[in-house]
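I'd like to ask some things about the structure below.
Removed: one protein chain of the complex. Kept in place: all other protein chains.
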Amino acid sequence: MTTPSQSTLPMHGLPLNVNGVMKISAAVLALSLILTFYGLLTQGHGAFNTHSYGITWGLPAAAYVYLVLTSTGLTFVASLAMLFRFNEFYPVVKRCIWLAIATLVAGFATLALEIGHPFRMLWALPSGLQYLSPMFWMGVFYTVYLLFLLWKFARIHAGDWTSLQSYAVGLASFVSVVVAHATLGMVFGMMAMRPVWYDGMLPIYFLVTAGLSGIAFAILFTYLAYGFNREKMPEALRGLLSGSAFSGVFAAMIGITLLMVILRTITGLWSNLDGLQVYSHIVRSPLFHAELWLGLVLPFVLMLSPTLRRKPSIQITSSVLVIVSMFIGRYEFMISGQMMPLFKGSWIQGVIEYTPSLTEWMLTLVGISLVFVLYTVGERLLKLAEHPDAK
Amino acid sequence: MNNIPTGQQAIRILKRTIFTRRRFLQLSGLAVSLLAMGGSLRKLTGFFALRAARAAQPMAAAEDETVITKSVCHQCPGRCGIDVYTTNGRVHAIYGSIDHPLSAGKLCPKGYLGPYILYDPDRFKGPMKRTNPNKGRNEDPKFVSITWDEALDTIAARLQNLRDKGESHRFALLYGRGWGASDAGLQKPFGLLYGSPNVAIGHSSMCADGSKKAKQATDGNYSYSAYDYNNTNYLLIFGAGFLEAFRPYTTNMVAWGHLRTKSPRTQVTVVDVHLNTTGAAADRALLIKPGTDGALALAIAHVMLTEGLWDKDFVGDFEDSVNRFRATGRPVDPATFQERWVHGLVEWWNNEVKERSPAWASEITTIPEKEIIAVAREFGTTRPAIALLERGPTAHSNGTYNAMAIHALNALSGSLFAQGGLFYQMGPSYGKLPVQYEDYMDDYAKSEERKRHPRVDKAGTEDWPMASTMMQEVAKNHLAGQPYKLDTAMFYLTNPTWTSPETGDWEEALKDIFVIDTSPFPGETAMMADIIVPDHTYLERLQDTPTYPFQGWPMAGLRQPAVKPLYDTKAYGDVLIEIGKRMKGPMGEYYRALENTENVLRHLARGFEQDPGDNGVNGFETWKEKGVWYKRPYHWRQDRGKFYEWDGTGYNTLMTPEEVKEKLLKTPSGKFEFKSASLEEHAAYISRKLGIPAERVGFPQWVVPHHPGGGDLHLVTPKVALHAEGRGANLPHVISLMQPTLGGNKTVYLEINPMTAQKRRIRNNEKVRIKSSVGTIEAYARYYHGVRPDTVVLPMEHGHWAMGRWARNRLPGHSGEVTVNVSDPISGLASYYTTTVTVEPA
Partner (left out) sequence: MAKWGMVIDLEKCTGCQACSTACAMENNRLPGEAWQDVVFYTEGEYPSVQLKWFPRPCMHCENPSCVDVCPVRATYKTEDGMVLVDWDRCIGCRYCMIACPYGVRFYSDEKPLVEPDIKKVFKGDRKYSWSPPWKMPQSKEDWKHGVGIQPDGVVSKCTFCYQRISKAPEGTPDLEPNDPALREFTPACVVACPPTARYFGDLDNPQSHVSELIAQKRGVRLLDHLGNKPQVYYLTGEAGAVPSTRGGREA
């Protein structure tokens, strides 16, 4: 077993597959952007399958929530070392912060193309100051969060990992993201007229699931940085991934998420509250079972096994499964809150049917490919493998 | 005239200044608001936006000149008065006229859609001729624009040529919803002067002749009834779609609001084959087997007679007041009963009603016996009570008898001509036309040779001796060359190529007929046309509209242009006059003397000089100003078995039986006939057609309906509330609201009972094929528990293959394509709801 020098990898000799991924994702981004704009310019939001009588917030909105919550989760992972001094996580901190920025920016981009007048928001939000609106606060806190993230990244990129200022900015970004994602949770959780969402603890649910997708992203992208070859990783990183800390946290988060998903579903199925009928519909959908069995139970079992969970292939597989599962979860969450018509009868009979349009898929792909593009650019230009020990 | 309106009176032009309330947020106001808002988080809501909104209000809004034109709606025959709002030459709103008795300030859902019809982008924009000699569904007519002169000259030359050859009968003029003297009223003189029995052939045999015929047979009036809803306490409605399709629809609904909240509240029972909004809004809905309404009515009569619930004042009574009508069904000696205003009651009992017990009717109709008895008792014990029928019960082979049985209930309850009952419509006091057509008949027109030719639809011939018109037979007869082939056909407000049963016959027939269409819309008949002479749409048209039967007293609306015609179109009445002017001889002279429709209207309005309306209309100018002439009250009333005539102050003049016979009960007996003399005149024909013994044909009776089509499910095809007789077909707004009961906003769903569907493995919302012996169409089926398991209901909407971009090829297919072309032999009414079909997954 050869141990590559810690200092060589981040500085030069990037594995080809980061380049390859960059090329592919740039191509995908370009294509999806073209198709998205083609749809939007020819049909406006008529290119979406969302409708006033049906699903108001569709796949792109789910993608937004998915991406920003992933950003949240990545910040949590980074904070394990940055704030809570679990120093073994230092090797992934910088990459995670950059990824948090990438997912957040990608999320914002998706949202911007999803709403009617994104540029108007720039003046209407500050001039309106609608403090009663969770979405207003979401905008505020995510903006603050983005600024702190960028600041923090700038600090550590400048090599300042541990100064009081750096620590304070890290703390601020952690606090702002907790608040931001809490308000995002409240965007849904406060909607008493949408019983599937209505839940004072919904921000906690978002917190946990955000953490899980953050970890999964961190694992996947770390492997990606090294061509899915753990042998190429620097010692500390390799130690982190082959040790029990990362996979243990991963397993714990999957377990908690699994529990929450199951409990939410049981509550939904059991309760007579009008609007929760949608759960009986959800449990009949193959997507739900893919999310539950393949995306959560299987990785959970894998991560529980002391031998399997150390294997790179298992870790990679599990992270991919969880990433997909979380996406399904966000989509299902988004749609299920709207699937029961507010009133039975005309013009919609039964449950609202919704299939995302090509443009909606393309917009979602814009968000996802943008994450990869930003990440690979960062990987090439911003020394994402750096960590204090490397200095 | 720029007067500010002071009321509903005298609005012709309303200059309206759109004023703005400019309110500036003052510092003091701000302070007060802030104080008032206090500490509550919620109450601060909206403060910022309010300020923004206020400040941004236009500082000085432009003044608009809004003109309100009094006119008459044209989306059903109801003739509601409308206020058309036009600003800067654009129509942007229509509301019901407050000062119009029919609309009373309201309109049905269709009324508000008028501007969309005016601005229909698929309208014809001027006269055109066909350049593609091939005709058919898939043939583009390749119309090219021509001048009005060319169009009118072409038509006139063609008609003149036919006349010169002695074949003027081979010209037919087919019309639908005629309005008054200035359009449909011009047709009869045209036919007589020209010499064709086929000018004009009306569409009423494809509409509602059954109820008219039943009323003629029993009370001598070949007419729809007028109703005094506001004073009735019981409505027993058979078919009709009182809250969807029955006319005048707006007025029905205005009345509904009153009669469902007045004291005592009017009880309503609805008999239909599916639960429609009328049935749902009523106190009781009876879902009856199609075509069996007569059986139910007879059973109600049975209960009314056996329980002594008939109106003794109107009907009469046994001499000793002892009821001999027994549920055991024994015959009664006619001599023991003294009839007042009815004829043949005991014979009717002996020959028919005694057998028609609720138990018997329950078998026929599938309505539980106890429901029948309950309805009969309610109806029989409530006064005034109206038994109302239209369409459904009459759209079967036994239609006239069904309708007679129902109308007989009105006689039994004494509601004929009574307050809160039903009667007939009076006509308006029109003046004479400037010239009389009788003075312009030339030798050709008067010749015996002209009288030799029967109508092409054979109405009045031995095939259809009792029918007044048989439009649905025209295509069939032309194809068969019996009695002859048509050469030229002109269409006004009718589109039988789409609306008739077995539409295929029309598509075939019109291929070798020179077709002239006057519709402004690109309908199916227009696609078969050789020449298009488009009418104005109704918001561009000047036209009289004497009322549809309403509350009896006379009324005549005036439809007036709200805007100048948008395109190069011409009023149909003027097209007829212009063709007439181009004919040789006295006919041309007549039309030159008639001048144009406006001249006709001016002469009609002269009648109001002698008989001014209640709203002060006393001539053409005031008619235009108010948009309607009317004169209350209805002149006659039956009260407790006595008939009175209005003497100017009250119903004070007692009428003699002769006067009643002349003016009201126009039967040979001068009474309501439970044994119809007019049917007995045709005893042999009826006996042959319906298999009834000749001596029984006069009685309202149960006749087993004949259901062609070869299927196992009844197909019933009603109109929905938004059905504007084709004019709404190309309006996306209409399509989006078409069938709210089942959520049909792109298509209209086939209503199918879930049991029926599951037996045929038809899933909810699945596309199905509806098949009969004459055709197949496709539709989406939707489960509905409100339809009988033996029946499917498909609203007669959509399925156009022309009519504009929104109408074309919209599923479901058109019900006419699977409806067998059979008619009630007595009334001639097309039996639209009698076909049976099979339904299967497509």
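The chains carry the letters A and B, assigned in the order they are written, with residues numbered from 1 in each.
In this text, a contact is a pair of C-beta atoms (placed from the backbone, for glycine too) under 8 Å apart; a residue touches a chain by one contact, two chains touch by 3 or more.
Bear in mind the structure is a predicted one, so any value in this text is a computation, not a measurement.
One chain is not displayed; in the complete assembly it touches the shown chains A, B.
Only one of the listed residues, A:56, A:229, A:313 or A:355, touches the absent chain: A:56. Touching the missing chain, out of A:22, A:63, A:169 or A:187, is residue A:187.
Within the complete assembly, A:124 is the residue of A:30, A:124 or A:201 that touches the hidden chain.
On the side of chain B, touch with the chain left out of the figure occurs at residues 5-8, 16, 18-19, 21, 42, 45-46, 48-50, 52-53, 56-58, 61-64, 66, 87-88, 90-96, 98, 104-113, 115-116, 118-119, 121, 243-244, 249-250, 253-254, 256-258, 260-261, 275-277, 279-281, 287, 721-722, 732-733, 735-737, 740-743, 745-746, 753, 755, 784-789, 805-806.
Take chain A: the residues that touch the chain left off the picture are 43-46, 48-53, 56-57, 115-118, 120-121, 124-125, 127-130, 132-136, 138-139, 187, 191-194, 274-275, 277, 280, 337-338, 340-347, 350-351.
Following the convention adopted for this analysis, only the chains that are shown with their structure count from here on.
Spacing of chain A relative to chain B, judged by their CA centroids, is 63 angstrom. Only residues 127-130, 132, 345-349 of chain A touch chain B when the two sit together in their complex.
Contacts from chain B toward chain A in the complex involve residues 41-42, 45, 48-49, 52, 740-743, 745, 764-765, 782.
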